[in-house]
Each structure stands twice: as structure tokens, then as C-alpha cells.
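A quick write-up on the structure given underneath.
Only a single protein chain was left out; the remaining protein chains are all shown in position.
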Amino acid sequence: MADGVTTFSGNRGLAIEEPLIFEMNAPGRVAIDLPEPGPVDADRLAGLRRATPIGLPDLSEPQVVRHYTRLSQKNYGIDTGFYPLGSCTMKHNPRLSEKMARLTGLADLHPFQPQATVQGALEVIDQLAWWLKQLTGMPAVAMSPAAGAHGEWCGLMAIRAYHEDHGEGHRRRVLVPESAHGTNPASAAMCGFTVDPVPADDQGRVDVAALKAKLGPDVACIMVTNPNTCGLFERDIIDIAAATHAAGAFFYCDGANFNAIVGRVKIADLGIDTMHINLHKTFSTPHGGGGPGAGPTVLSEKLAPYAPLPFVVHGAGGLHLVEHAAEVPESKPFGRVKGYHGQFGVFVRALAYIQSMGADGLRQASTDAVLNANYLLAELKDVLSPSFDGPCMHECLFDDRFLKDTGVTTLDFAKMLIDEGFHPMTMYFPLVVHGALLMEPTETESKETLDGFIAVIRALADKAKAGAAEEFKAAPRLTPRRRLDETLAARTPVLRWKPGANS
Amino acid sequence: MTTRFTKDHEWIKVEGSAGTVGITDYAQHALGDIVFVEPPEAGRVLKQGDDAAVVESVKAASEVYSPVSGTVTEGNAALADQPALVNESPEDQAWFYKLTLSAPAELDQLMDRAAYDAYVKGLE
Partner (left out) sequence: MRYLPHTESDRRAMLAAIGAKDVESLFVDVPAAARLPGPLDLPKAQGEMEVERAFQRMAMKNLSAGCAPFFIGAGIYRHHIPAAIDQLLTRGEFLTSYTPYQPEVSQGTLQYLFEFQTQVALVTGMDVANASMYDGATACAEAAAMACRVTKRKKVILSGSLHPHYRSTTETALKYTDMAAETLAPDPLAMEDLMGRVDSATACVMVQNPGFFGHVRDLAPLAAACRESGALLVVAVAEPVSLGLIAPPGAMGADIVVGEGQSLGVGLSFGGPGLGLFATRDKYVRQMPGRLAGQTVDVDGKRGFVLTLSTREQHIRREKATSNICTNSGLCALAFTMHLTMLGETGFTRLAELNHAAAVRLEGKLARLKGVKVLPDSYFNEFAVHLGEDKDAAAVVDALAAKGILAGVPASRFYPDWPELHPVLILAATETNTDADMDALVAALQGVL
């Protein structure tokens, strides 16, 4: 062990080794008591009864509870500590939101119950939609996208549908800044668009002249993240929007960084035509180790008719969920983006958060998020190398110039932070600076937390410059597993357990 | 035998109308540990600059562009099982494919060893 402590069991105090469930199998154990099913009616199975065992392990409830408890203890969450993962908005997840999502009258509802029996559920969707429209100044919102990337695709599909409907189907080029999230070009490709990259200027913002030069009669839209992935507000955004519209194209805004501006800017005032909102970022629904999220997508007047099915309208007999285009003659939905009616459980949590915060709290939140990022920037700029001048928005970007000639890489630096009890910042993104370190503190971190983090970063920067490369290369040393061999994982993929093959 | 190089860091060795293509030592260094290679199948007709093969490290995926036009006669099957060969022997054992050149004059557009070495030096 890196710290010299070895044990017979391999366990290390509270850090207990845990096998795979398949390695704990004792056939006949049960963790759920189910009644006797009686004989199976083979007539009704078309002779297709399963002929061989599946191979699932049998465990008891105490084993299962311990298994997942131990696994959880190998994870770092926002509940554990500071998680300054840039571009991901890892803020506190309120437990009230969890409690509301578990109310029987909201959790135990089927999407195909008669609408008269789910008026309260439709009200949740309608109220959340109302807030999202108010906060953005936009007239419509497609609620069903399941995540940010899904919302991007939804917005682009509405744009494509508009162009097709107006005899402009030849518009297939999409302008995407080089600093964009990878989802942007990937979403564009799924709409049959081609991606034309736009360079950044030396201020970390879209090169406006280059963007204007690329506009033309074959451009469907631009996709710009604002605030952008360098944590900067696009100062020329109104000019960019005007030029885009003059060229007959739309302005898609990647709203991943909406947390910086909620309650301070209505995106409608910036000339944006459509933007997705990551409820799992800005509105504090939990990331859950990778999802689920939700990506409601606001739409301008022009794009609104093309919103996908289903959507909620106010009808004579109460709220009505429109599931077929024919029900609303003026609608021209481009289709359906997923099953059922959107990420309802996520909606409940986001609405509970919004109601808790209110208009005043939301504005304070974005203000504090920006304050915290600028505080980090101010306190770290002399020891790290800030990529651009401040002020920044909700996240601050550094590059690896401060590590030049130390033998320490951005990755090594981040791994050292783990031993210090912090989650690393986002690394190597955005791609427009070398060895990026992108820090997003969010508004739910106290000054004491930030000061503790700042002190550690400063000490680590000094240490790196003092020539401790080997120590950095060896980090982390105090985690359940140390650096993992990703090359081995990719060269010889082992993507599942097989009997006798995984020890 | 002549060896020529591209600005995208492919090499091609030519004898008569038969060429062998791979990526340079500089390219394998830049990519890091190679974990996957997809060479082209025999019979594929390539134009100069076409995507001919894929080479991947853990965090990057890169296309191999054909330095010249021609018809593929063989892809290097060994690379599927041993992608690490690209790191170990980029300019010898880890050739990606062989082809029959259809426009040998294209070779004149490529760099010789000295020119490529100077080009790489300029990148550092």
C-alpha cells in the first residue's frame, strides 16, 4: 500500500473490499419473499418457456443491503464534499425535492391513466413549464427531452422542421464554436446537419467576424453556449443573434450554463430562438451517478408550432395532455422524442426547488454562483494560470502553463486533489486551451469551503513547482483504488462478469 | 524502395506500384497508448486523402488518410489483436495496409524523410 499499511483482509478500516454480486451467489437464498405461483399455463406461452437458467445470483436481504452500502462508500458525492466540476453544476440537492417526488399521489401514477385522474400531475408539468417560460422570457417550452443533449437535438429538430416547412430545407450547415460541448456537433449530425466549426478569439469568446463570414443561405442555425464553456458571457451575443437572423438562420443556445444567469437575464432578450435547460444542473435535481436528467427546451414564437408531442394545454375541462397533432389544428409537431410524457419525477424535484427558491432566491443563487467563481479566480490567479481575464461567470478556467517544466500534468494535479478530499475540477475541457482546469464552485458552497480548497490548491501548486512530480504521479494514494489502467480496459474489454473469468 | 510522408503523419513505402502505409513514430507518440486499429479491407478503392483506417487511444480517435490513391490489397490483421504494435513498431511491423497505387505521380506531393523531420521539428 502506498501508505505502508497492509491488512490480512485487504479491508482498510471503513473502506471494505466488496466482491461482485455474482461472486456471492448461494442458490436458494432469497431477498424477497414471494408467494407460490402455482403451475404455469404453458399453453399461453406459445411453447417459448425459457429452457435454461439465466445465471443470476441468489442473495439475502442483509447481503444486498451491505453490498450497496459498501459500494456507496466508494463514491464521492456532493453530499461528501466540494465537487467543483466545471460545466456540470454540482450544487446541493435539496432533500425536500426527493420527498415531494415520493408522494404517493405523484410517484404512483401511470402515464396512461385517464387524464381526469391525473390532473395534479399535469399541473406539475404545466407549472414547471410556466416558470421556465417566465425565467427565459420565451413563449413556449417542449418539456419531454430527457437530458441536455436530447434537448439540443429537440431544438435542432424544430429548426429543421421550420426550414423544411418554409421551403428552406437546403439549409443544412450548422455553425458550432470549437469550445462547444461534444454533444453539440453530435446532436447536429443526428438532424442531418453538417458541422462547421467557428474559432474562438483571444478573449475566449466566439470570433464574431469569423462567425459572420461563415453565415450564408445554407446555414440552418448557429449553436452557441452562453455563458460559454470558458465560463465567459458572450459579450456580442445580441450582435451575433441579429446577424444570424439576418442570414435567415436560427440561434440555438446550449443552456448548460444557465445557472450563471437565471433571474439576471431573460434569454429572449438576447435574440435566442431555442435553448435547452438542464434541470439536473440549474434546478438542482440529483445527477444520480450519470442520470436521469431532463432537458426541457424553450422555443420562440416561430419554432413553437413544431414542438414535439406530447404537450399540456389548458382546456375546457381542465388541463389536457395533447398526444396527437390532430387535436390542435395549428400545431405541426416534428414528432416524438421519447416514450410517455417527459421526465416527470425530475419535473417534481425541479418545481419543488424553484418554489423553494422563488424569484428572489433564484436571482441570489446565480449571483452567488458567479461571486464564488470570481472569488476562486481572484484567490488562485497568482499561483495558477488563468486562461482569460475576468470577470468570469459561474466557472473559472485555468490552463497548464503554471505546470510548465514541473513534470506534473493537469491530470496529476487533479488526482492529488482527491487525496486532499476534494473532487477534481473538469480537466482537458474546453479544448481551446491547453491542459484545461475548469472549476465551477456553485452557489451552495460556503466561503469556508472555498477557502479550504484555495489553501490546498495553492499548496499543491507550490509543491508542484518545487519538484514533487513523482508524488503527483503516484496520486491518489488514499482511495479504494488508485490509478486504473484504462489502456488495458480498452485493449482487452471485459464488459461483464463471466464464471471464472473476472478474478 | 522510396518512403514518403504526409503532413497528417502517415508514411508510405513504395516498390514499383505496391505501397505500404502506416503512421509515423511522431503520430503514435502524440496519440499515446493505441488501443484499437481498424485497417481497411482488401479491395477497397481509395482516393488520395480518403479516410482509410481508424486508430484509437483511450482518449482520442483519429483517422488515417490515404497518402495516395489506389486499391487496398491487404489490411494488417495483426493490429486487431495487437494494437500495441503501433506504439512498439510504428514504421515497420505496424503497417496499416498495402495498396496498389493508381496514380504514382501523387508521391511527388509528399515529403521525403528529411523534409518530414524538419516539418515535425517545426511543430514542437
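Letters A and B mark the chains as written, and numbering starts fresh at 1 in each.
One rule holds in what follows: a contact is a pair of C-beta atoms (placed from the backbone, for glycine too) under 8 Å apart; a residue touches a chain by one contact, two chains touch by 3 or more.
What you see is a predicted model; the values in this text were computed from it and never measured.
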Check your understanding: Among the options A:A365, A:L384 or A:I457, which residue touches the chain absent from this view?
Key -> A:A365
Study note, to complete from the structure: Among A:V265, A:V298 or A:V432, contact with the omitted chain is made only by A:V265
Review point. So that we can see where the missing chain sits, which residues of chain B does it touch?
Key: 36, 56-61
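Basically, only the chains that are shown with their structure count from here on.
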Check your understanding: Which residues of chain B touch chain A in the complex?
Key -> 33, 35-36, 56-59, 83-84
Exercise for review: Going by the contact rule at the top, pick out the chain A residues touching chain B in the complex.
Suggested key: 428, 486-487, 490-491
